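Apart from one protein chain that is not included, each protein chain of the complex appears where it belongs.
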Amino acid sequence: MTTVLPQASTTSPPDSMIPVLQAVGITKRFPGVLANDHVHFDLRPGEIHGLLGENGAGKSTLMNILYGLYQPDEGEIRINGRSTRITSPHDAIAQGIGMVHQHFMLVPPLTVTENIILGQESLQPATRFMGQLSALDRRTAAQRIRELSHQYRLDVDPDAYIKDLPVGLQQRVEIVKALYRRAEILILDEPTAVLTPQEADELFVIMKELVRQGKSIVFITHKLREMFAVTDRISVMRAGKMIGTVTPQTATSEMLAEMMVGRKVILQIDKSPAHPGNTVLRVENLQVQDDRHATTVQDVSFEVREGEILGIAGVQGNGQRELVEALTGLRRVVSGRVILLGKEVTHAMPRRITELGTGHVPEDRHKHGLVLSFPVRDNLVLCTYYQPPFARGLEIDEYAIAERSQKLVAEFDVRTPSIRTTAGSLSGGNQQKVIVARELDRPVKLLIVNQPTRGLDVGSIEFIHRRIVQARDRGTAVLLVSAELDEIMSLADRIAVMYKGRILETLEAGAATREQLGLLMAGVKGGVHV
Amino acid sequence: MSNSAMAVPPQRKGLINYRQVINLIFGIAAAVAFYLVFNAMIGGQCDARCVIGTLNQTIRYAAPVALAAYCGLMCERAAVINIGIEGMMLMGAMVAYGVNVYAFTWMKTTGVDVVVAGEISRWLALGLAVSASGLLALLHGVVSIRFKSDQIISGTVINILAIGITGYFYRQYLAQNIPPGPGTFPPFDIPLLAQIPVLGPIIFAGQKPIVYFMILVTLLIHYVLFYTPWGLRTRAVGENPRAADTLGIDVFRVRYINVLLGGLLAGFGGAWFTLEAVDVFNPLMTNGLGFIGLAAMIFGNWTPFGALAGALIFGLGNTITTTLSFNRPDIPSQFPQMLPYVLTILVLTGFVGRAVPPAADGQPYEKQ
Partner (left out) sequence: MSSITETGARRAPGLAILLRWLDVLSMPALAILLGFAGGAIIIWITSGSLETVGAAYLGMINGAFFKTRGFSETLVAMTPYVFLGLGLAVGFKAGLFNIGAEGQFYIGAIGAVWAGIAFTGLPTFIHLPLVILAGALGGAIWAGIPALLKVRTGAHEVITTMMMNYIAFRLTEYLVSYPLRDTKSSAVQTLRVSPNAELWSLHQIPERLQDPFNALFVALVFAFIAWTLTEWTFLQPRWIKRLTWLQRHGIAVGIGVGIGLVTLVGLPPLTHLWWPITDPYDRMHIGIFLALIAAVAVWRLMWKTTIGFEMRTVGANPDAAKYAGIHSARVIIITMLISGGLAGIAGTIEVLGVSICRCLPLFFSSGYGFDSIAIALIAKNHPFGILGAAFLFGAMRNGADLMELQSGVSKYVIALIQALVLLFVAAPAMVRYLLRMKAAREVEIEPLTRGWGG
């Protein structure tokens, strides 16, 4: 393909417009990684500029540099054509740059107003002489927030508490926060990752409104479809380098995918048809609450059989976490039943569920999956340390543990200097391999995997996907929970879509289309919003 | 304080909070039952004057605990756990005593009038005690903020260090041959406020400066924490420091200043022992009050008025201990003396599950 001209966009802009924001030759090194390698990027006034790339391609690093959170090792930043230094978020804000981070930078117990004015508080005029000890003027601030909210059609209530707001609204609070600071340039870092397709569409409307009123937006994502929906230009990064900039009118999905991944083939698993056997897990009318006692899983029923992968699709935060925790004994079940291999395990302790033959790859590998300060060796027997051959009675047999660890490390290709290395010093992919190795080492009848490849490199993703399919082919029942629709579609034999704690519908994977699933994930079933 | 019109901490949203009402009813019932039992134990001699006197003394005993609790509050609202309060108070008590005695002696030799010298040395002692405690707090800040050590270990270091320093100076300079000092602060009434019926004689009469300061500081902390930019930033730093950082707030600076302010408050609490309670210094004289202050802070759900309530419970326990020891010599004095500690455990076990600490409490902040 010759349409990609890396220098074209930065050295010779097609018109004489001065970019509002320009990054020239930015280089940033982290220990062992070249996160940004002489990256050029420019943002024209009044455009939505999409930035596309895989996890770890260097998008977030570049944006963090523009926002003053990192300092570049080389290169310069120009705003409205003038070279400038941005050494802190404070500078960035002063230069008119606002950022909506992937993980929202909000303080849940504070109100919307308090969150927005934080760091730039409006004060009661009479007490102003007391500096930071003068009285806050919440009323004036709330008034301005209302005005901004009205002007850009954001519909934000200044008196609400952040913790009570749904994710989509929290995101708008973030946008108001930037506007309140008179931002002319908005950086939106993966804003759609936590949204349903419908909410994403609403966001796109807001983005277009913002641009119409003169703002410029950098929009980061790794989803191709969104690029075509909203952007004026698209830049693609891969492995720390800027691959090129194109317009959505001239680009195709295939072309962008190739620029992003660097090779033609997109992940495709060789998978034979499933041969489902007996029922392994049966869930009946399950109801579960989250930590704040809100019911997040409601009336959920399904079955998983030997030799099949049941995928649970859904936007993050629709009860998947609570469901998995309830199934593995980590969370109390309010009502309903869980039957594993014919035995009732509704209120069983995690250990009993494990011993019955369940493997669990948890969502958060740092919180639940690993003890980061323990060596790889100990992490590989985290669930079986008390069973023979690893222990006899109370005594642990280190030799047996070491022997098994060596075997697993080799078999699962865990790249570690030694089995004595602490799990915390491994890369994310290798950490996940340790967990998968541990969970598949036992004769598991049921494998529950929750977001198995989040934040991993392509190699590890492929490896883990292969292992999951292998487990299925050996007759294991697999419950796969993932927010990545692609992952679900390529692995699952049947797909259940979860929305607001309920399973809306279960489809055969072969028959399901992306559009159909997308609608279900947004809560639309049979043309009606649930 | 009635301030339903102004925005208050998120826990109290509606006008009437049923839990608060229920708590209030239970509190009153408990107080009445408590009085009846107490009165029976000391032989039914506790009339209205005695009740007022008891409550007056309760506030006096609550002062050091409340100040310790405020120290913890300031630190933990900015997400720095401080279990070194005990040590900071001990330091304050020792410095206050030493300065009070030696500054007075020195001034007498230079011919300053005794009354004036006493007055000056007491206030000087208070100032230096507070500074010494503040220095320890800064050390805690440096170790836990800059060097990112485990904050509970750092607090323990502060405690051990304070025991070491005070023990050493006590043996070297304060154990024997101490010149006569000017004594503790004299009590005084607050004009006008002391005339308020019932409340006046309980709160505003016959107390000494640090107790009045404690009451003032309660209001002050509430104002600063919930109505000023500084308080807003502090709370943000305690809940989500990364968010504060992205808005250009210097997380480290906010934490340092709060820890320092907390240390100063603990210094006042320490000075209470030797400038208000008794005119001697003993090693380990703080007797765990710093830890009790932490319990009061947890009881009060990290709010100043709540912490004050916790401190008052302790103060009442301590008052009863004293009264019982005095009126009932037949009970071995050790048992009434256990009361405040047992009370603290009970209060803590009853309330800790419901209290919600700041989300980032205890976590060192790593800049990206």
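Going by the order they are written in, the chains are A and B; count residues from 1 in each one.
Just so we're on the same page, a contact is a pair of C-beta atoms (placed from the backbone, for glycine too) under 8 Å apart; a residue touches a chain by one contact, two chains touch by 3 or more.
In this text, all values refer to a predicted model and were calculated from it rather than measured experimentally.
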Which shown chains does the hidden chain touch?
A, B
The one of B:26, B:106 or B:335 in touch with the missing chain is B:335
Using the touch definition up top, pick the residue from B:151, B:274 or B:303 that touches the left-out chain.
B:151
In the full complex, which of B:53, B:127 or B:357 touches the chain missing from this view?
B:357
In the full complex, which bits of chain A touch the chain not displayed? Write them out.
328-330, 349-352, 354-355, 360, 362, 367-374, 378, 382-383, 385-386, 391-392, 394-399, 406, 409-410, 413-419, 422
Tell me, which residues in chain B touch the chain that this view leaves out?
81, 83, 139, 142-143, 147-154, 156-157, 159-161, 163-165, 167-168, 170-172, 284, 287-288, 291-292, 294-295, 298, 332, 334-335, 337-338, 341-342, 344-345, 348-350, 352-353, 355, 357, 361-363
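Assume only the chains that are shown with their structure count from here on.
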Between chain A and chain B, what's the gap in Å when you average each chain's C-alpha atoms?
45
The answer for chain B against chain A in the complex is residues 7, 10, 224, 227-230, 232-233, 235-236, 239-240, 242-249, 359, 368
Chain B-touching residues of chain A, taken from the complex the two chains share:
64, 67, 69-70, 88-90, 93, 99, 101, 104-111, 114-115, 117-121, 123, 130, 132-136, 138, 161, 163, 177
